[in-house]
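Just one protein chain is left out here, and the rest sit where they should.
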Amino acid sequence: MLLIQQLINGLQVGSIYAVIALGYTMVYGIIKLINFAHGEVMMMGAYFAFLAAVAGMPIWAVFLISMVLSAILGMVIERVAYKPLRSAPRISSLITAIAMSLFLQNLALFIFKADPKVMPTIIKNNPVTIGSLQISNITIITFLVSVVFMVILTIFISKTKSGKAMRAVSQDTEAAMLMGINVNSTISLTFAIGSALAALGGILYAIAYTQVMPTMGLLPGLKAFVAAVLGGIGIIPGAMIGGFILGFIETLTKAYISSRWADAIVFGILIVVLSVKPTGILGKNIREKV
Amino acid sequence: MKNKNKKSYLINGLALVLLFILLNVLIKNNVISRYYQGIMVFVFINVIVASSLNLTIGFLGQLALGHAGFMAIGAYGSALFSMYIKEMALPPTALLITSLLVGGLLTGIIGYLIGLPALRLRGDYLAIITLGFGEIIRVIINNLKITRGAHGLTGIDKLVNVTNSFWIAVVVIVILYAIINSRHGRAIMSIREDEIAAEAVGINTVKYKSMGFTISAFFAGIGGGLFAHYMAYLDPNTFNFMKSVEIVTIVVLGGMGSLTGTIIASVVLTALPEMLRGFAEYRLLVYSFVLIIMMIFRPQGILGRKEFSINGLIKHSKNIIKKTGDNAEGGEL
């Protein structure tokens, strides 16, 4: 029974990681940049939701406001910090992304101060009892909301014109440009969607742990990145699979081994995956052209 | 070539001794107070740690984000060793040097082992894997009995002062400079420039990558050991991801591939937060902002890949006197 209970917990954590990992993987797919600031966008999303909830807005408005503001934030980050470096060496844009992450985190520290704020209850906790199992409705909602957004995203990318443009740019930016695709706005759109998903992850995280703080984005951000790499970075279904796997591993480690070692084990898995199959579960090998 | 080099070594050696005498005079006359001496020790530690990272980032061309982890291994390794051999009652300098070497070697070995899987990966993946290792190291130290975990390690002898940290930093910089300007250093730089071409002219890239990475870890360990024996107390959470980012900031600001740039940036970024009251609180906000601005407008850092040199300066002033206004871009230290 405990195992099933833990797996259900893992499902909740995993769906949050999956949603955040989607943004990581989309951005990497399109501009080949590990957007370190993604975890911080998630944190900002949680703060936006916190502010909206404190102002007494209805639940749909909390989600909407947070996701829209985060989407804008994501686009601004791309325009200001990443776009000027698109043709620069990879190491420069990577350092910029790390700096951006640090900047947002410290900005939040400056504005909101270090102490955690209690997230107002926007969803009442009503555990559902099935046999001897207790499942929180928040778990169910988290899972459902994430799955719904993943389905929407998948349809968007495979069916719509903008989605096809995104795939084209990620395949070959120059060719896409020659085909008349507006590369800049496609990249902006990718950041907007990725950041909105990060905000979604942030809200769900804040609801699950009932608090928000400036450093809350760091570890979930890194873990979501691990999830994206695990599934195969740049591959959308990979991010989802990676997210859920990571969620399960983490909750099981906490339950059966030790919560103090959980983070080390998560990174250990990353290292093993990268050493054995750097392209991740769904990735294909590509060789450098000589 | 030989004589020219020897002359420049002599000039630089003299300049260092003069600098040291100047520092000592200022300290004796209380111009530099105890408080500022403390800051200077931190500057020297940062010079060591950041220039060792520069070997990986600036010369080998691989972004590593777990340098704080290496510092931690060196710090704990050397501190535990010096506590263990306390009964032997070695003279302080000998105790410090052996402990630093033990800490450095331990870090070098672990760095080598980490490098084996990590260096097979390119660019961003290396950054992530080193970040992961840095975090794992911290979690391990936090949970081990021998390191006293999260309580922190106390009872370390305070063996470090301005004088010995100054000379250790000098030795580290000289060794790094000597490595870079040898066939080994050129092999390391060729990997930064073009890995495939390096292989094609006979460079064993795997070997030199892991050599560069191991040396980098070794000196980070030395820096960590100095830190331990100056603070006399270690908290595992000092060596977190933010610490690694701070070291990266120093390297980037000074110029990836410039040791003298790293020295200048270490002075600036260590001294500023201490000097400006109230600045410390916003230090990371300012650091990160400066980094972003640097990357956009001057990605090569303050000095780029050039080295500031006394010889270059002499040449430069001669030229100014002659009013020919030539460039002083000497490649020599």
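In order of appearance the chains are A and B, and numbering begins at 1 in each one.
Note that contacts are C-beta pairs under 8 Å (C-beta built on N, C-alpha and C of every residue); 3 or more make two chains touch, one makes a residue touch a chain.
In this text, contacts and distances are computed from a predicted model.
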{"item": "Name under which UniProt lists the unshown chain, selected from \"histidine kinase\", \"DsrE/DsrF/DrsH-like family protein\", \"Gluconate 2-dehydrogenase subunit 3\" or \"ATP-binding cassette domain-containing protein\"", "value": "\"ATP-binding cassette domain-containing protein\""}
{"item": "Sole residue of B:Val17, B:Ala94, B:Leu116 or B:Ala178 that reaches the chain not shown, by the stated touch rule", "value": "B:Ala178"}
{"item": "Which residue of B:Ser190, B:Thr249, B:Thr270 or B:Ser288 touches the chain not shown here", "value": "B:Ser190"}
{"item": "Contacts of subunit B with the absent chain, listed as residue ranges", "value": "1-2, 175, 178-179, 182-184, 186-187, 189-190, 193-194, 196-205, 211, 305"}
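The rule is simple: only the chains that are shown with their structure count from here on.
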{"item": "Centre distance in Å when subunit A and subunit B are each reduced to the mean of their C-alpha atoms", "value": "34"}
{"item": "Residues of subunit B that touch subunit A when the two form their complex", "value": "57, 61, 63, 65, 117-118, 120-121, 123-125, 127-129, 131-133, 135-136, 139-140, 142-143, 196, 241-242, 245, 248-249, 252, 256, 282, 284-285, 287-289, 291-292, 295-296, 299"}
{"item": "Touching residues on subunit A, where the partner in the complex is subunit B", "value": "32-34, 81, 84-85, 88-96, 98-103, 105-107, 109-110, 218, 222, 225-226, 229, 260-261, 263-264, 267-268, 270-271, 274-275, 278, 288, 290"}
